[in-house]
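Please read through the structure below; I'll follow up with questions.
Omission of a single protein chain aside, the complex is shown with its protein chains in their original locations.
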Amino acid sequence: MSTATAGAHDGPPESGVNYLNASYGIKSWLLTTDHKRIGLLYLVSVTFMFLVGGLAAVVMRLHLVEPQGALLEPETYNKFFTMHGIIMVFFFTIPAVPATLGNFLIPIMIGARDVAFPKLNLLSWYVFIVGAIITLGAILSGGVDTGWTFYPPYSSLYSQSHVAAVAIGVFITGFSSILTGLNFIVTIHKMRAPGMTWFRMPLFIWASYATSLIAVLGTPVVAITIVLLGLERLLHVGIFDPAVGGDPLLFQHMFWFYSHPAVYIMILPPMGVVSELITAFSRKRVFGYSFVAMSSLAIAVISFVVWGHHMFVTGQSIYAGLVFSVLSFMVAIPSAIKIFNWTATLYKGSISYEAPMLYAMGFIGLFTMGGLTGLFLAALATDVHLNGTYFIVAHFHYVMVGGAVIAYLGGIHFWWPKITGRLYPERWARLAALLVFVGFNLTFFPQFLMGYMGMPRRYAVYPAEFQVLNVLSSAGASVLGVGYFIPLIYLIWSLRYGKPAGPNPWGAKGLEWTIASPPPTENFLTPPVVEEAYNYSGTGGSHD
Amino acid sequence: MTEAAAHGAHPPGFAHQFEDMQQQREAGNLGMWVFLVTEILFFGGMFTAYIVYRLLHYESFVTGSHLLEVKFGATNTYVLICSSLTMALAIRSAQTGKRKGQIIFWLILTMIFGALFLGLKFTFEWRHDYIEHIVPGFGFQYRPEWGSLGPGVQMFMCFYFFMTGMHAVHMIVGLGILTVLVIMTARNKFSPGYYAPLEISGLYWHFVDIVWIFLFALLYLIGGRY
Amino acid sequence: MGLIQSGFNCMGVAWATIPFQPPAASSIAEGIDKLYLFLTGITLFFTVLVFSIVFYFMVKYRRREEHERPAETRTYLALELTWTIVPSLICVVIFVWSASLYVQNSRPPAASMEMFVIGKQWMWHIQHPEGPREINALHVPVGVPVKLTMTSQDVIHDFYIPAFRVKKDALPGRYTSLWFQATQTGTFHFFCAQYCGTSHSEMIGWVYVMSPSDYAAWLAAGEKTDSMAQQGARLFDHLGCGSCHVAEGNGRGPSLAGVYGKPEKLQSGETRVVDEGLIRQAIMVPNSVQLPNYAPIMPTYQGQVNEEQVLQLVAYVKSLGSQERKNGK
Partner (left out) sequence: MSEHSEHTGHVVPVRTYLLVFFALMAGTALTTAVAYIDLGRWNTVVALAIAFTKMCLVILFFMHVKYATGLTRVVILCGFFWLAIMITLTLSDELTRVWEINPSGWSALLPFASRLL
């Protein structure tokens, strides 16, 4: 196991003072402008949100064991999946990688002391927290039952639940996302260390850059859309109400103009993580570096012209349907490029199987499946049958859980030694990775079958013919839950009892591995100068 | 820490994460432009919805548009253009190292124009609309001559109030920023070497002006007035 | 041991009861299933390919000693181009295939039988032109193309018959349509597939596909009602439409005889064919389809008639059209 080599070979000697122990007390955390501490603030917040969202999922899966519903009233079930969707999308997956790992790593990876606007960075976190508190408050005081997509006129005129409050929560959180994106764009443009040219940047930076573009260009639109919805709900002005000439589909256009690109906000940073994991554990520069880098940008751009594929059967014109379908296929190509390049990177590598690498392997396989089932939906004829069924639920959990969440877990494990200065217990980690993989497939694969059989999503009760598959899925969810729970325990355990990590436990390349773990407050004691990216085989500072 | 110290004494307004003043200035500038792009898309969402409905309910929108008084819209356009000029001159004074009194003079003038805009809007225009019963949600009344165009007219008025309202909110934020700038100027924060806050706020102010230029054309002048 | 045995038994039972494919009971289903199979093949192929290459490399190139340094990665443009172009071509195939199927599936044959569907929270209301109404049930004859014209009384719903592979949203304020031709008799589920509130999951029902003779018998057996057009005619009188729309065409409004299916130039300059949607619009928002030679005097009937009644009026206006055409010949 290469983790054993925990020496301080490269990198400066440990001075003993780092960003964690430079100052103490709640205030030093709540008022910090250090990007690393802000990253940790986010880590705690999104983990909490994940647990809340996951708890909702567990209740839902339990409920669905019986066709007539085992636990909840339909109304309550509707609130559960809505809250699950809203929390998982807006409060977990969208901020998860960019705001935690991104915040922590971007300045270090490009050799900067901090992001361009540290105070703005802290503000983003507070904005996020305010949005989260409003949303959770609304959920606790009765919840919302519109689905995470808020389609009017149900949401604007008919729903009896706290739509407006949740909409405000999501609206506010949107600004957190915008500010973070803005900060990253400026940081990456203006704060790179000498020698860090665009094509020497780590692929994680490219991915974060592309993500930030989407956040900045898309989020304002969903913000204004939500305001229009709120206005409609409070004043009944009729913007989306067909009774007075409004068009409910216009809401869907404006919602998906953001929310489709948002799914790439969720997947691009994890893709960046996977690029880093694969290079580090196969000790090779990513195959086709520039293709992988450019495909991130391509995804970011093309993702904005495909949104209508969510509306194939909603009464959108068939001509628009054709346009959006063909564009949706285009967005699959850059993803294919990434998958193949990652696979090719392994060729003639020196591969080791630590837990982060297991997650990366899982990502490649599961994302491939999730992405390819996206093609079933981008294809007009089959989408007519599959739209609104569990096939879609399965598709997006394959990309969001099998893709984003798994890569996020991999990233957390990979950089955990850097973040905390401690190693996690490798055996437990491998076991958990395996459990997550098995549990995940058991949970969501049956949903593909269910969907093709015709089981509609968002159903609190369902015809008995779907029961077998539902029970399988629920069984899988319990395995998955255990798989998530184990890391939670041992990562917390390692904070105290983990072995000291040293600056570079993996023998990886990249600026973050040249400094102490945990890093000092200003990141670099001497300003770095970059000569080459991913220099695994060449000369210069091999780790032994 | 050590870096900035190595460069010698901190210039005023210098933040530790940057290498030098120029990097900081460029970063601030780029940040503002990126922010303005988000603003373009924020207002853009409303413009998109407006365009769609304008196409679907053309007659109603023309009818609605004719309820607005061009004289108010035009006057306010003039006022805003004046404020843009004074804002540009305020920045120029800082750039060329004029006395702080001069900078403050232009800033205050800008604020006066901004306040004039809002004053005209609230006390004349919106009051007029209220009396005419064309404020949706506040005593809106269909008029018989609209016939079944009524709902469309109401929709137009919604967009009118929503878009100009959003614009007014941006103006109010702008006035707040200008107040801060006046205080900063009074405290001698700016010099020809450092006037980034002025410059960046100027970008914001001009952007709000541009939004109004389009609102004027799209809301007041559609369908002609002949 | 016994435990394991029963475990296996359970799995066997589960396997036997896991459904993999819904019944394919319409002329559309077969095409969709073929495309679905093709896509499944592609997915399997690439998933297996990627997984097995990854496993193979992981084993073959596993790290054998700590200080191993693999050779520098090179870029092979040809390889990059291959895996850009091959998926693109596959995508083109899928797109062309699926799009042509879709366009074909979205145009009802001219000789379709018509039925009307109104979604409301939380039931499906179905009306046959001959008069019978049904709730959460739809009787259709086998082998005949059926066109459903759909709308919603409140929020967005979605009419979904898995066995037929058809689905379409029912939107408030608009007519959408969907068609199918059942190929086997039997009963099949239909669902609401667009989330619409508390009892969304109970907004389901059955399609009864019957032989044409059975269908005729079913129609005859139902309680005797007037046809939709007759009901519409009564409404037409009741609402006083006839005071303007007189058959001879010298009233304050245009004669509605023969108007259905005719292209009409509107005052706004556009030309539209008078179809269900336009008739609905004329009744609900008359000025939006203002005709050039008439005064804008037609009042709106919004709020006075419900969706069902609008459909009846539409049916009546359409029936005028067909009479006219018959007379003309």
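Residue numbering begins at 1 within each chain, and the chains themselves are lettered A, B and C in the order written.
In this section, a contact is a pair of C-beta atoms (placed from the backbone, for glycine too) under 8 Å apart; a residue touches a chain by one contact, two chains touch by 3 or more.
Computed from a predicted structure; not experimentally measured.
The chain omitted from view is touched by exactly one of B:S60, B:S84, B:T164 or B:T185, namely B:S84. Think of the hidden chain as still there; on subunit B it touches residues 22, 25-26, 29-30, 33-34, 36-37, 40-41, 44-45, 47-48, 51-52, 55-56, 58, 70, 74, 77-78, 81-82, 84-85, 87-89, 92, 95-96, 192-193, 195, 199, 202-203, 206-207, 209-210, 213-214, 216-218, 220-226.
Residues touching the missing chain, restricted to subunit A, are 189, 217, 221, 247, 249-250, 253-254, 257, 304-305, 307-308, 311, 315-320, 323-324 (touch as defined at the top).
By definition in this document, only the chains that are shown with their structure count from here on.
Subunit A and subunit C have centres, each the mean of its CA atoms, that are 34 Å apart. Inter-chain centre distance (subunit B to subunit C, centres taken as mean C-alpha positions): 46 Å.
Within subunit B, contacts with two or more other chains are made by residues 57, 151. Shown for subunit C are the residues in touch with two or more other chains, namely 285, 288. Note for the complex: subunit A touches subunit C at residues 2, 5, 74-75, 78, 145-147, 149, 151, 153-154, 157-159, 242-243, 245, 248-249, 282-291, 313-315, 318, 321-322, 325-326, 329-330, 332-333, 336-337, 339-341, 343-353, 361, 364-365, 368-369, 372-373, 375-376, 379-382, 384-385, 387-389, 446, 449, 452-454, 456-463, 465-466, 468-469, 472, 536-538, 542, 544.
Against subunit B, the residues of subunit A that register as touching in their complex are 112-118, 178, 182-183, 185-186, 189-191, 216-221, 223-225, 228, 231, 235-239, 243-247, 250, 254, 521-522, 527. Across the complex, subunit A is touched by residues 1-3, 15-18, 23, 26-27, 30-31, 34-35, 37-39, 41-46, 48-49, 52-53, 56-57, 60, 136-137, 151-152, 154-155, 158, 162 of subunit B.
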